[in-house]
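Removed: one protein chain of the complex. Kept in place: all other protein chains.
Here the chain labels run A, B, C and D in written order, and each chain numbers its own residues starting at 1.
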Amino acid sequence: MSVIEAKKLELTFQTNDGPVHALADVNLEIAKGDFVSFIGPSGCGKTTFLRCIAGLETPTGGTLSVNGMTADEARRSRAYGYVFQAAGLYPWRTIAGNVRLPLEIMGYPKAELSDRVARVLELVELSGFEKKYPWQLSGGMQQRASIARALAFDADILLMDEPFGALDEIVRDHLNEQLLSLWARTEKTIAFVTHSIPEAVYLSTKIVVMSPRPGRITDVIDSPLPKDRPLDIRDSKEFLEIAHRVREGLRAGHAYDE
Amino acid sequence: MSVIEAKKLELTFQTNDGPVHALADVNLEIAKGDFVSFIGPSGCGKTTFLRCIAGLETPTGGTLSVNGMTADEARRSRAYGYVFQAAGLYPWRTIAGNVRLPLEIMGYPKAELSDRVARVLELVELSGFEKKYPWQLSGGMQQRASIARALAFDADILLMDEPFGALDEIVRDHLNEQLLSLWARTEKTIAFVTHSIPEAVYLSTKIVVMSPRPGRITDVIDSPLPKDRPLDIRDSKEFLEIAHRVREGLRAGHAYDE
Amino acid sequence: MRNVLPVLTVLLVIVGIWYAAAIWMNSAWTLDRADGPLTFSEIVTDTMSQDRPRLPAPHQVWAEFRKTVFDTKVTSKRSLVFHGWITLSSTLAGFALGTLTGILMAVGIVYSRPVSMSLMPWAIISQTIPIVALAPMIIVVLASLGVDGRAVPKAIISAYLCYFPVLVGMVKGLKSPDAMQLDLMKTWSATGWQSFWRLRFPSSVPYLFTSLKVGIAAALVGTIVGELPTGAVRGLGARILIGDQFGNPMMIWSALIAAAVLAGVLVTVVSLMQTAAMKRMGFAR
Amino acid sequence: ADEVTLQLKWVTQAQFAGYYVALEKGFYEEEDLDVTIKPGGPDIAPEQVIAGGGADVITTWMAAALAARERGLPLVNIAQPFKSGGLQLTCLKESGVESPEDFPGRTLGVWFFGNEYPFYAWMAKLGVPTDGSEDGVEVLKQAFNVDPLLNKQADCISVMTYNEYGQVLDAGISEDELVTFNYLDEGVGMMEDGLYVLEENLEDPEFADKMVRFVRASMKGWKYAEENPEEAAEIVVDSDETGAQTLDHQIYMMGEVAKLTAGSNGALDPADFDQTVATLLSAVSPDNPAITEEPGEGAWTHAITDEALN
Partner (left out) sequence: MDSVILALVVWAAGTFVAVQISRSPGHDTLPARIAVPVVFGIMLLVMWELLVKGLNVSQVILPAPSVIAATFARSTPTLWGDFLQTALKGGVSGYLIGCSAAFVAALAIDRVPFLQRGLLPIGNFVAALPIVGIAPILVGWFGFDWQSKAAVVVVMVFFPMLVNTVQGLADTTAMQRDLMKTYSAGYWQSLFKLRLPAAMPFIFNGLKISTTLALIGAIVAEYFGSPTRGMGFRISTEVGRLGLDMVWAEITVAAIAGSVFYGLVALIERGVTFWHPSQRS
């Protein structure tokens, strides 16, 4: 069953310098339970595509359906959890308050709130920091809090825009594992933007390679890796092969390697 | 000849929650022409140490000498180029204007200015963007402009705080190569903070692994790699060995692997 | 430009409310003076044309405004343009003085901790002192110092109101560079002078213009306030006072309208300067 | 020419016609004087201006001048162009006030800023408290216009015969709708506009001589204005830089002011002085004492007028 379906999707920004073709002729189908990574050079439209799915941006051409609805309807039915490229915590709320925010808005029963908050903070290893304010945390911790915030409520679709960008390798590995196990447990559909090839390969069932000017999809790789992935799968032959294919696809989008 | 020498260096921040030991008992010697990478979990004091070297932070204990002077004297004699974690371009200056700024301040002769600016912009592949303002560039391009700014003047010591954090793998590789060749050509001493293990190993003659609470050096690895490093050196045995050692050192600084 | 329609609409609504209020407020007098019962339309007609209305109707004010602005030679002392010019010139002098003071104090506050710690609270206190209480003393003290005439005291009173918003805005602006931008200057070992002109000042420009807009309006208010105790001789303030003393509400209202127009023009001019400066500095997007 | 600066008590209007006429008609010039007339306004206390050196001579009411004297500013009356006073309290008949006995419980508008002494003296004489108590009057600080009466915010307001009273009539209220009390008639009248200088200046013969010439020319102006009220009013309107004065109203004002200056040749009648002092002292009001003791001999002098008028 396909959860997200883009057909000939197009998005052109009108700027004073003329139009910017952020997305052109994008065709993609994402099935329920897929873990899809988007990778591509800076400015190729990854964020823009995620925003289209989330109903935050209106495509200027083509069709996009989410759960059989338009993206906007899906947004209204609260189908998404979105993790932005930057943490974007509200500075006037504590960490726990930030994580609680979507729950309050979506009207989760009061009794459940603290349980849920505690659980997701545990997940991202921020137990003990509930009462701190965002600026009292390091950049990496803030990013984790914003991930927790998106996980706190039961959205079928998780959209994550470079969530681990600000983290060091070890923490990143750890969170990668956590994310995989969460995904395996909950059967969420996840769309995930990253700049790291190993990360993309390690996490995904499907890797989408994009290229800029105009932003388009140049390659879609279905991963043959099993669902259960220990960290050392990264040394396996299949892994390296996929990584190589991704790297080649990426390189094609850059100027200086030709 | 040792350019930077830290002995029992200590820095404690006084905050309302009590003291934060950002650096404790840090001993390190950096020789002229060294390329030193600092790696360690978020909050372990990498930035703080770089700031001490640059004379932006005053250690609360121990001694630190730079070129035989105190850090502050070295700063006054304009010994440093510093690339901050974020680009930090001045929004009211064009890219060329931003790169020209330190030259103006240090009183370089007028005739030289545009030559130098053109040369470093070329180096980071920003020729043609001279007249653009920072907000007209993508995040990655801004970061490159800020690198160009630090390279424009002749500082012996280059301090770089995660300069390539916001860039994708391909651009990163490319800039890594460029940086290495610049370093080989100019014999600058470079101190470089990164979160990426391969990057640290690929670039450095010396890798400093740090660990937090209190921030301290847990390992210093002298790289046996030759000065001339093609990109595929990263598949060599020595490389992987060093990378492994760094990873182990890093892991020791984290909680969840014990 | 896209604001024209909304602004006109709001103006129209205001005029409508104004008319209604004029009828309501002036009818008491109409009824009081009437010999017998009046019809509604009789009441309305009368409230629109009283000599001393509690609230003059817009067209009455407009008539007075037209008479004193368009139908009178601008060199005549009966011309509102003439009085507007008097007020304007003092406003500009006060604005210049106030802006300069504000900026200098802001520089002192940003660069020197003793100055900042001792001056800032007193700058706030200075604004809690009613200017009308100080104005006569300013004039007398200036006169005893040998400064005669009305221009200088008016400019000082106007500057007194104008400097504060500029001070506050400039302190904010000069402090707006973030730690990294300042550190960068430090790594280049820039002198105080260099980091002022190349960093602090340029980053304060947006704040400067915003506070200049507030400041010039304040300077105008200050000038008009200063025109009462300086002998209510010329200027919009004098017109307001004389209009009040001799029971001529149309004169008060038309002077008020003139003040509002003047404020609008001045603020617009500063806005244009802001747009131009921001464009030149590349802030425009 | 010798320079003289005159500070008026209020804005340019026929109340000060004599000085403007003297200036325009060249009477000052004839006396080899270069006179600057500074109009007053709200917030301008002529006594303060002269203390600060901003004027050589001022016009003010006698009560205010005596009050200043007792506060340590030695003002001396050198001439008294106004023989009688124009201060009145006017009430709407419909409010039910017919005589001072009806005041208790009423709201009365009063001018302050040194103009309140006659009122407090009167109330003290009547024994009417002014603190807003049951059997007292409610006092309002009245601003510059007659609106409080027209808007019925006050039962009575202060008016000058030559100005506000005319405004009330102009507004369409006829004389028989009003009940008016003249302070002179009530026995609490006080000397109004006189010319005052600082005592120490008078000791300088040159200054005294300037004042002699100034008073002589000013009185010439006053007499001219009395005889030619329309021309005087025109001169006043021309001298008014606000351009807001109307000729009609100034002609009215000139006519009324002429009645007040008529009896004066410029010299202060010591009896008037004594009467003002006696009134002030007879009714020292506890919260508003103008003076508490005899001002003494120095408060006025005939030295100037004697020489000016011979």
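Here is the rule we use: contacts are C-beta pairs under 8 Å (C-beta built on N, C-alpha and C of every residue); 3 or more make two chains touch, one makes a residue touch a chain.
Here the structure is a predicted model, which means the values were calculated and not measured.
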Displayed chains contacted by the hidden chain, counting the whole assembly: A, C, D
Sole residue of C:22, C:156, C:228 or C:250 that reaches the chain not shown, by the stated touch rule: C:228
Residue of C:63, C:147 or C:256 touching the missing chain in the full complex: C:256
Residue of C:132, C:151, C:180 or C:278 in touch with the missing chain, whole complex considered: C:132
Residues of chain D (touch criterion as defined above) contacting the omitted chain: 42-43, 45, 47-48, 51-52, 64, 67-68, 71-73, 112-116, 130, 132, 138-145, 147-148, 151, 153
For chain A, the residues touching the chain missing from this view: 51, 54-56, 75-78, 80-82, 84, 86, 88, 90-93, 101-102, 104-106, 133, 135
Chain C residues that touch the omitted chain in the full complex: 2-3, 5-11, 14, 25, 54-55, 113-114, 117-122, 124-125, 127-134, 136-137, 140-141, 144, 213, 217, 220-221, 224-225, 228, 236-237, 240-241, 244, 249, 252, 255-256, 259-264, 267
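As a convention for this text, only the chains that are shown with their structure count from here on.
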Between chain D and chain A, distance of the C-alpha-averaged centres to the nearest whole Å: 85
Pairwise touch network: line, ring, star, complete, or other: line
Pairs of chains in contact (touch as defined earlier), listed by label: A-B, B-C, C-D
Touch list for chain C against partner chain D, complex: 29, 33, 51-52, 54, 76-79, 82-83, 132, 135-136, 139-141, 143-144, 148, 228-234, 238-239, 241-248, 251
In the complex, chain A residues that touch chain B: 39-43, 125, 138-141, 165-171, 174, 195-197, 247, 250-251, 253-254, 256-257
Residue numbers on chain B that touch chain C, as the complex places them: 51, 54-56, 75-78, 80-82, 84, 86, 88, 90-94, 101-102, 104-106, 133, 135, 159
